[in-house]
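Missing here is one protein chain; the remaining ones are kept as they sit in the complex.
To keep things simple, chains are lettered A and B as they appear, and every chain counts its residues starting from 1.
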């Protein structure tokens, strides 16, 4: 500690002062206390930044999760394509969010609609934002883009992908997050003047801001592109096009679970905050509680899906369970910090049903989403927003959002204002994302930049666009290159599944 | 930080002059506020530390899933991965509802906890949410161990039943005995008269976690019998290799990564000064770092020993064997990681590797089939770890880590045999209790014909019969033709270009 030196108390000096000169003694003592106070401030910065940075790293690890979830859920012939898009989400997102995304989202002072300071991290760090905040928010922004990529997998031109991903990370998502998370946002619970029903929206870690945005963008993309070839046959009977590797799906799911511990508890940004009640109960407890509610919601959703799908399809299916789990997480994300653990169990249970229902609807309307991203993040995300308005407890809302008049959950006796605000959130997000991303996808479609040709789709994008397949388990260098090879490869395929 | 000091010099100077009492009150008020701030800061640091450790321990679940998936045949991959996902999920609910209460709900008797069901009255002064999360991650690790032993031949329903029972009851009770302040054999028990005046030093759970998981697996695998084809008619063993060494290596590295939460994280707090050294560089943070170092060294030594040992025995340099050796070293050091010197950890890892090789030979001899060697690895090496701790625990570290008890330390370090006696009792008691509960459970399931799948299902693979299809579809059949046309399809199908 560099500043230790400033805290040396001189015995001689103080004793001389204490005797004759009360004023000097007082000044001396108070000086010491001021130095102590400064050291506490420094310590708190160190603790909070450590906490936030490691949370950001966890959230970043979700990008590995998305990549593997997507890769495992598509067919082998499109694996290179989908993984490339996930890598570029992070990379392009890094540049665009640095250049203007963060400024649109949090650059204050600003109006309620969009931020306009701190482009390219100008004037950062400031008293309210440090580099760690940027890194954390960047990891969130690329998660939203990662969600969308799943919906339009296996049939989208790579250029279209680059365009929508930049637009989403650089503009659409930042604007939405400005509304609900910036202190200037028109619907933010941090806003201290006259705002939405005197309530503002409690979307703690982003069921609406992240998951609904990503899911709805994906919904429009998938809708405009139409289903993959072979997904619905002529009689409209559906044929599941199974992903090529359940191992990658499970790997991705666990990494997302791991990363969600950065996503939800990390959204406190600070851990070193004492609550008025003092002693052992402080923001660290709330952080822990958030991790617990997150866990319980996901676990419940997974189990509900397990049994629900077993009843519906007769199988114990691991990829369905994984999706159910993630649906539970997406739902609890809005309210994770302000609900009791038992309420999280309810949240997960309903989220699973919402997901199953959305999938049935999608099936019925011939909507094809290779990762169920719109259903999962859009549907369960919307449920999460509603859930928060029903179950947010007064005590926790007061602790987490101390600066505002408390509006809490309808079922907890808090009245309907929060619910009204949350319904507005859903409507507004749906409207804005549809107006921007829907239009973008439509324009791309009209320009013939959106969907690949039928030939490419049948052959797979990897051989046509990405230089070859992702896997070569048997290679031919030096080994039987003749007729037998043909046969060998023939026997290789699991003849049908 | 709330409650920062604001010291008013004017005010204080008026007080200092005429009114000593008020001045003193004022100054002491400031110091109280300082002290409160330190308490809050320590909570913030310790919870940050514990929560991130818990996340690391959770990441071991990914490790178990990949290790298991890679070690079974492709036709059972969906099954084993599903069980690993559900370990975590059912574990989450059951441990929340009553597991945690059985384990740590105090005040209670020495056998089982009886408070804090569904996290009632949490957070309290001794337990915060982060403690629950950390312990939950441990509980699901135990269930994950067992799933490996009975892989590839167990009915899914049996799996759900034993997993709930293990996470919800068996493991919590054992952890209560050894880790709760009320446990009858806990080194944290301060009620004077307990096990040889010593209690058991099972710091992060070679016995409590690994032996419990391993012995449960042993009974399951024993009652089910070996997989079809594992031993031929003449009784010779035929290895049924797992389908992907890459997944095994991913799993091993994730487990290694997670073990840094498992062992060093078991301190629960890092912001603790040791009594004789305030403001000094040596404190619990050094203990935490030392624990990470002993863990690393034990695993590394075990891996190298296994490498050369297996090379001598089988003639191959085998990566999956090395991975298992590595994990055996970790399982063994887990009990003593915080109370032994780094050089002792090397001995621990060396012996652990030999124990594992020996157990595997025994298993082969007795036709015991354990697809992941889980019983040998976690049971055998875990038991060695418990003994090892009783031999090599140093006085100094035991005093620091368990300050509230009369220190009993390692036999070889001059500490006498009381700790060893207590640890032998631990092994016996865990073996007995887990056999009585889990052994009985597996036996009942067996009698009810709920345990093992049919021979046909086993030959075909569980994925296709129970889980809706294989895990892998590398060649895409959406135009799918199954017969003679298949040939044709493949001729012009998207097989990978041989060289590009």
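The rule we apply is simple: a contact is a pair of C-beta atoms (placed from the backbone, for glycine too) under 8 Å apart; a residue touches a chain by one contact, two chains touch by 3 or more.
Note that this is a predicted model, so its numbers are computed, not measured.
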Which of these touches the unseen chain: B:97, B:118 or B:245?
B:245
Considering the complete complex, identify which of A:130, A:184 or A:225 is in touch with the unshown chain.
A:130
Mind pulling the chain B residues that touch the left-out chain?
16, 20-21, 23-25, 27-28, 31-32, 34-35, 38-39, 41-42, 45, 48-49, 52, 56, 73-75, 228-229, 238-246, 249-250, 252-254, 256-257, 260-261, 264, 270-275, 278-286, 288-290, 292-293, 296-297, 299-301, 303-304, 307, 314, 316-319, 322-323, 326, 342-343, 346, 459, 461, 472, 474, 499-500
Could I get the residues of chain A that touch the absent chain, sorted low to high?
1-4, 6-11, 14-16, 18-19, 29, 32, 35-39, 41-43, 45-50, 53-54, 56-57, 60-61, 63-64, 67-68, 71, 79-81, 83-84, 86-88, 90-95, 98, 120-121, 125-127, 130-132, 134-135, 138, 158, 245, 248, 251, 465-468, 470-475, 477-480, 484, 487-488, 490-492, 494-495
